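Of the protein chains in this complex, one is absent; all others appear in place.
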Amino acid sequence: MSVVTELHIPGKRQKPDTSGIVILLTVVMLILAPLLLLSGGTGWTWPALVPDRPGGMLWSAALSPDNELFGAMFTSLLLAGVTSITGTVSGLLISRATAAFSNPVPRMLLLFPWIVSPVVAGISMYDQLARAGLAGQMSGVVLAQLAFAAPLSAVVFQNLWSNRTRAMTRLVRDLGGSTTAVWRHVVWPAVRRIIPVCLLQTALFSWLDYGLVSTIGGGRVETVTVRLFALLREGGMNQAAVAALILMTPPLLLAVPLAILRLQLPDHVAGVSREIS
Amino acid sequence: MVGPLEKILGGLLLAIPALLFLRMFLHGLQYSLGLKGLLQSGWTTTHWEAVFRSGVLLESMALSAVTALIVTMLSLVGAIVLIGTRFCYGAGKSLEAALLLALSTPAIVMAMLTRLWLEPGGLIARMLFWTGGISSPAEFPVLINDPYSLGLILCGVFCSLPFLALFFLRVWEANALHRYVSTAVLLGASPWQAVWRIALPMLWNRSRTLLVLIFLWNFSAWEGPLLVGQQSPRMISVLIADSTGEFSLADRPRSFTYSTTYFVLAAAGLAVLTRRGRHHVCRD
Partner (left out) sequence: MTTAPDQSTIATPDQTALRAHSLSVSFANVRVLDNVSLELPHGETLVVMGPSGGGKSTLLRCLSGNQPNAAGEVRFPQWEDSTAGSRKSVPVLMMDQEPLLFEHLTVFENLAFPLRMRSEPGPKLNRQVDEMISHLELENVRRHLPAQLSGGQKQRCAFGRALLAAPAVLLMDEPFNALDNDVRTRLQSFFRKLATDYALSTVFVTHDLREALTVGTTFAMLDRGQLQTWPDAQSFAADPETGVDKEVQFWSEFHSPKRSY
């Protein structure tokens, strides 16, 4: 087809995504390559580029049940599970309650945990939790994480309570429906797709948290992040690389399918502009 | 729209974190004013006077603000450059895959990687050794825990830039900005003119709230400053954590003075954020 002009950005003739591939390879080299390299052996004396003693010993050690990192993984998973479920449910209820207030202040306050440093919050909360016998306990860490996770998920749910939802709720009530009917016919259809997103988000928050677990946990609640920091302080770079890759696994498990999905989408769906020449 | 039971239940659940934060703030404030603590003897402003006279807190706040500003600006420039490669050189879906990979790297790992690459015994130093650039780690420039926070800034940029760039890409798609850019090109603009005069101002309008958030995140950062930041002055989160870790009851009021000041700043940041957010909603 011969046309004199085109509607998408002309610029240079479109190349087959070379610059994107270059950027992707650069990111992989900068992030994954050093971690995989270091975790693939022990020792890393100057000026070697690869570990002194290559092998998978660190990985087999990390995955053995009596290893501290293995235990830390389970602690992290448990914390993430509990925090995500309680955080998501609380967030849903909190968002419903704050939507009922015409005053925007409660909704604004939900944003506070987004900007405050977890480690400073943990330090400041420590005395209260210690007095309640929760400092150094997993329950104390869960409570502290919940103080962040619940508002986090409430903000996500907030966008659902639109004029349309209000109108649907009014309709159900006008038709004689109770609160149960409202939840069944209005709330649940609105939230069911968001709930997995919220669960994942709050779980990731807990999984990656270091500030709260290190301050409230007081060294007795050992998660992957706590272990990673300890290894970095001890100078165990190889083990730290293993811990870092384990720490990155859940976010990668989410990001990689998303990335593959985007790579497979046709260009016009993925939003890539094309030229006609 | 919301039943009374839901209001009560939701309100109670909101009260838990709200009360926790409030008590946390009040506890710190009372401690800093001498109203709490084993060695305290009642109302006093001496701790506040001592903190602000020593200049440590002010230096820390200034360092945190300047570092956060530099990181935010560099991330913005970087995100704009990436958008430019996307649309002027055809960088497509691989770019998004790269950004997702970078985004899935937590701050603590990014800080660790910054050390791995940039410290005197790190990967770049070793590569330079093998290519004859240096003969020992001592010859490698100090980029970690340095007085200019170079390593920290780089770490912050690598954490923030993917987030901002992905946000720009999503905004671009959601608002069909390519249509506006296409229209500008049809009206006679060159591709770069269209991106510079049309796309960027539209992206800027939509990203100001996020930029404030990124600034606040970097202001409050801990893992990066702890691993790769400078030792003196320290970023505010590190200063507060370090002062609390010192085993001296007499020093506790000082650390609570630090944390109370921090919370006041965070509340001010929230006020700016929510005001910016409302502005954006009103404009739409």
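Here the chain labels run A and B in written order, and each chain numbers its own residues starting at 1.
Definition applied: a residue touches a chain if its C-beta (ideal position, glycine included) is under 8 Å from a C-beta of that chain, and two chains touch if they have at least 3 such contacts.
A quick note: this is a predicted structure, and the numbers were derived from the prediction, not measured.
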Can you say which of B:S136, B:Q193 or B:S232 touches the chain missing from this structure? B:Q193
Mind listing the chain B residues that contact the chain we can't see here? 179-180, 183-184, 186-189, 193, 198, 201-202, 205, 283-284
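Note that in this section only the chains that are shown with their structure count from here on.
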Using Cα averages as centroids, what's the distance between chain A and chain B in whole Å? 16
Contact footprint of chain B on chain A as seen in their complex: 5, 7-12, 14-21, 23-24, 26-28, 30-32, 34-35, 38, 46-49, 90, 93-100, 104, 106, 108-109, 111-121, 123-125, 127-128, 143-144, 146-148, 150-151, 154, 161, 165-166, 169-170, 179, 182, 208, 210-211, 215, 225, 228-229, 232, 237, 240, 244, 247-248, 251-252, 254-256, 258-260, 262-263, 265, 267, 270-273
Okay, in this complex, where on chain B does chain A touch? 1-3, 5-7, 9-11, 13-14, 16-18, 20-21, 23-25, 27-28, 82, 85-98, 100-109, 112-113, 115-117, 121, 123, 125-127, 129-130, 137, 169, 172-173, 178, 181-182, 185-186, 191, 194, 213, 216-217, 220-223, 227, 236-237, 240-241, 244, 255-256, 259, 262-263, 266-267, 269-270, 273-274, 278
